[in-house]
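Have a look at the structure that comes next, please.
All protein chains of the complex are present and in place, except for one that has been dropped.
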Amino acid sequence: MEYTASELMTVNASRLLSNGETVLVGVGLPNLACNLAQRTHAPGLIMIYEAGVVGSRPSRLPLSIGDPTLVSGAALVCSMYDLFSLYLQRGNVDVGFLGGAQIDRYGNINATVIGEYHHPKTRLPGSGGSMEIAGWAKRFYVITPHQKRRFPEKVDFCTSAGFLNGGNQRAESGVIGKGPQAVVTDMGLLTPDQNGELILSALHPGITVEKVIANTGWQLKVSEHLTVTAPPSETELHILRELDPQKIYL
Amino acid sequence: MEYTASELMTVNASRLLSNGETVLVGVGLPNLACNLAQRTHAPGLIMIYEAGVVGSRPSRLPLSIGDPTLVSGAALVCSMYDLFSLYLQRGNVDVGFLGGAQIDRYGNINATVIGEYHHPKTRLPGSGGSMEIAGWAKRFYVITPHQKRRFPEKVDFCTSAGFLNGGNQRAESGVIGKGPQAVVTDMGLLTPDQNGELILSALHPGITVEKVIANTGWQLKVSEHLTVTAPPSETELHILRELDPQKIYL
Amino acid sequence: MSKLCSLSEAIRDHVHDGDLIYCAGFTHLIPFAAGHEIIRQQRRNLILARATPDLIYDQMVAAGCARKIIFSYMGNPGVGSLRVLRAELEAGRLEWEEYSHFGMISRLQAGASGLPFIPMNQTAACDLEHANPSYRRVTDPYTNREVIVLPPLNPDVAIVHVQRADANGNAQIWGILGEQKEAAFAARRVIITAEEIVTEEVIRSDPNRTIIPDFIVTTVCHVPYCAHPSYTQGYYDRDNEFYLTWDKISETQEGVQKYLEEWVYGVVDRNQYWNKLGDETHARLRVSPRPSIPVDYGDY
Partner (left out) sequence: MSKLCSLSEAIRDHVHDGDLIYCAGFTHLIPFAAGHEIIRQQRRNLILARATPDLIYDQMVAAGCARKIIFSYMGNPGVGSLRVLRAELEAGRLEWEEYSHFGMISRLQAGASGLPFIPMNQTAACDLEHANPSYRRVTDPYTNREVIVLPPLNPDVAIVHVQRADANGNAQIWGILGEQKEAAFAARRVIITAEEIVTEEVIRSDPNRTIIPDFIVTTVCHVPYCAHPSYTQGYYDRDNEFYLTWDKISETQEGVQKYLEEWVYGVVDRNQYWNKLGDETHARLRVSPRPSIPVDYGDY
């Protein structure tokens, strides 16, 4: 079955989630990935939205992460202050999903600005909850198309912390989350090595190592255990397309 | 009409409340005084209970300040953390009512211990919310029987701040509340002078200045404008007795 | 004591040039009718604070109401940029002050609680902290580790849309609560807009549902459909189509000004706006009922 780059990324992201986990769901593809996981291998996935919704079971694809379908039939709704305090800061969130305009060698994310902060070349939306999600979810994943400009050696602005400058820096900062455990792109998966540097650990079917390296802004290392991902199944694609019939994201 | 010392104090306390004010209601006689005021001259009195109940309209006298009758028909219920933060600390409470085992010359209250804190002679219940009520309600009142042991020169333990050692000490501490504005006893009313010292400003009918002085543990000053309180009216007594038919407090 | 008045009176009397205003609501219950009324009454030099400026502030900035914006996520959720705001910031024509969501909400929580500062744990991402001098650090006296602290945010006016309120201002919300409560308690003045004005008995039948007590409320306005193109849980749907359309409209200044002419200056109030949207839109946003199962408070 044919599939788009967005579909490929979303399916691979959804496979990173396990049944029974709590996941802080971000807007866009992460939203799709979590909803796909709940409808396939992780029916007991507990979806949490930063707006203050816990245990959501949306009956339609929400455009925003504050949609009314997230609330009707959910397990719990609380204030945003409670959501960030009692859930995220307290360590009750297993997984976070983030996007971003730039991801660098050490998994740091920029969602704020291209150019200088006070004189922006391109002004992006900014952190939202991603600064806290990156810091405090037990682990997080990034979904983003693989383009050289999106993968610079170093981000212009660190909105959300990956492994900072590598080594023990993140652990020493005292944040409770273990940081980015995978970056899912339309070419493959990058995962951190022991030093917190993102390396190529899996290719999607038909993609070459050379192509990935050419689209990465630093000298990308390749894992000794490089694997190839399974293509999206028919079931996955079918459900995914039902979730986004108007192809807003896919 | 005959009345008891408790009835006398409660009626006089209730008269200190104005319509439309928010009052943080304490257990016991304050509870009676506020309920009496709401049923007489202050129907728009907004009764707040530290348990987290706002705009209560109890249909019976609550024994405790966490009674279910406070909730049924109330305007709002919130967590205790919200009650103390958003209402009391934020300055949304006009009046507080406190009791206490000891009240001293400068209106400081002891509800914690007689004797040394770590080796108590008599261990009392402790602060509850009274430390915060005394600090943060815009003004507060004290209700207590007039006995020498209850009115020492200085409290053994300052559970709730009055004017500390007098002068500007309280104002300089930066607390938002203006402190005790009257102490209602079964002999009369004490109110603070400019220095924050409690002086005798009103006698109940039939009580002499000498008797009050003899029952006060410091050299009690007498106001130049000493007045005599009006005796409890039949209506006040009637309502009060309906509120506490088993005479638990009265 | 009833505090009912029209929305135009409320804005006239309680929103002044130069005010710091907080139109509350995270995606849900955004008081668009109030934003449009502020535009019509031509308020100037406002400081506009919201976690998510959303279309409401994009429109108010386009109309020239603001000199500064305070925010934590300046996007059209699920769609892309807020094009007006983005252009103003990139051109250096609008002051801004920026937080993460938790930073923004924490500032309101401090303001609502009367605290001089509020702590949050470090996130290891320090660039925003360096860019915004409101971020400070304090050493935890128990562990000697540093935490991030932020100062209170106390708006001059909070505008809070709710499902139902009584005439005195006791207000109930269900669905996404966002920062509605914190904004109301933090503000000096509170304007409540409500889908429905109900009797006190309705409110008092379920006191745990009440978010805002009457005595902190300045004025109450009955404004059905106040939140469109945002939504009111149980009353009407989010107009996702319009959120996508705005992305096109706001591609040009002309598009934006034409929109304001037709849908803001061109109508007198929300009632006219809603009628102008027409039956097809009404039908598209209609929602069928899904009631809560009642609870028993007991007749004590």
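As written, the chains take the letters A, B and C, and residue 1 is the first residue of each chain.
The rule we apply is simple: a residue touches a chain if its C-beta (ideal position, glycine included) is under 8 Å from a C-beta of that chain, and two chains touch if they have at least 3 such contacts.
Everything quoted here is computed from the prediction, not taken from an experiment.
J.: Specify the shown partners of the omitted chain in the complete complex.
T.: Those shown chains that the absent chain touches are A, B, C.
J.: Looking beyond the chains shown, say which of C:I118, C:A184 or C:I216 touches the absent one.
T.: Looking across C:I118, C:A184 or C:I216, the contact with the absent chain belongs to C:I118.
J.: For the chain not shown, which residue from B:F84, B:F97 or B:Y141 touches it across the whole complex?
T.: Among B:F84, B:F97 or B:Y141, only B:F84 touches the chain that is not shown.
J.: Under the stated touch rule, tell me which residues of chain C contact the chain that is not displayed.
T.: Given the touch definition above, chain C has residues 114-121, 136-143, 145, 147, 149, 151, 163, 172, 174-175, 177, 202, 205-206, 208-209, 233-235, 237, 287-300 touching the missing chain.
J.: Which parts of chain A face the unshown chain closely enough to count as touching?
T.: Touch with the absent chain occurs at residues 20, 22, 44, 46, 53-55, 57, 59-60, 67-69, 71-77, 85-86, 89-92, 136, 176.
J.: Tell me, which residues in chain B touch the chain that this view leaves out?
T.: Interface residues of chain B facing the absent chain: 27-28, 50-53, 62-68, 70-73, 77-81, 84, 88-89, 108, 112, 117-123, 125-132, 134-136, 157-161, 164, 170, 173-176, 248.
Definition applied: only the chains that are shown with their structure count from here on.
J.: Could you name the chain whose Cα mean is nearest to the mean of all protein Cα atoms here?
T.: C
J.: Of all chains present, which has the mean Cα position farthest from that of chain C?
T.: Farthest by centroid: B.
J.: How many angstrom lie between the CA centroids of chain B and chain C, rounded to a whole number?
T.: For chain B versus chain C, the centre distance works out to 40 Å.
J.: Roughly how far is chain A from chain C, going centre to centre by Cα mean, in whole Å?
T.: Computed from C-alpha means, the inter-chain centre distance equals 28 Å.
J.: Going by the touch rule set out above, which residues of chain C reach two or more other chains?
T.: Touching at least two other chains: 181.
J.: Pull out every residue in chain B that's touching 2 or more other chains.
T.: Not one residue in chain B touches at least two other chains.
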